[in-house]
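What you see is the complex with one protein chain gone and the rest in place.
Showing chain A:
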């Protein structure tokens, strides 16, 4: 199909979509409506299970099985990216050269690296109480580690990033979520049912299974994202195709 024909087809389709979508929107409940039957029930159920963060309660308690699917997608995507970006036979690895880093950048990176990692752990651990959780905290943990790349260079990042350990941690985190689900079956309930003691409302230990699942997801997302970024960074910094000579790219 030619380019102009494709764009014309888009405009026709867009017009049809716009009309149908607008008609559908007029039939929806009013924006900002008082009636949220699912929301009201989810909040009641979350408070009943001593989980102050209703969103976490939905994700890791009421609909934990859906989150199992979600984190499986994440695991599969990390796996797929690693397979796609593996080094092929006609590529070789160059030695990355160190780039110049401003002293102020180096200092700021060094100061912020532990602060960011601590923030990540905090966000993972308080997922049942305040906005955050395993997914969000895991991303902060993974990006925080790359402060080493910003503040120093790729060789330093490689030293603070034990990829073989993180590969295993990614799989263990994903497996732990599946294994924790069996706690419900052992206790005589359903798979992934929240059977742990619920604790005091508003405390760090509240929510039963929710903080445990959050920790498993935090480990999986954190290590998975580092492995994912590592395969992209390797491509950009280290891997050189056969026909292009010279050392690796600068960092």
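As a convention for this text, contacts are C-beta pairs under 8 Å (C-beta built on N, C-alpha and C of every residue); 3 or more make two chains touch, one makes a residue touch a chain; residues count from 1.
FYI, contacts and distances are computed from a predicted model.
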### Query
Looking at UniProt, which of "Sodium:proton antiporter", "Heme exporter protein A", "Outer membrane lipoprotein-sorting protein" or "Thioredoxin family protein" names the chain we cannot see?
"Sodium:proton antiporter"
### Task
Write down which of A:46, A:123 or A:192 is the residue touching the left-out chain.
A:46
### Contact set of chain A toward the excluded chain (per top definition)
3, 6-7, 10, 14, 17-18, 21-22, 25-26, 28, 30-34, 36, 38-39, 42-43, 46-47, 52-55, 57-59, 63, 66-67, 70-71, 73-74, 77-78, 80-81, 84-85, 129-131, 133, 135, 202, 221, 228, 231-232, 235, 241
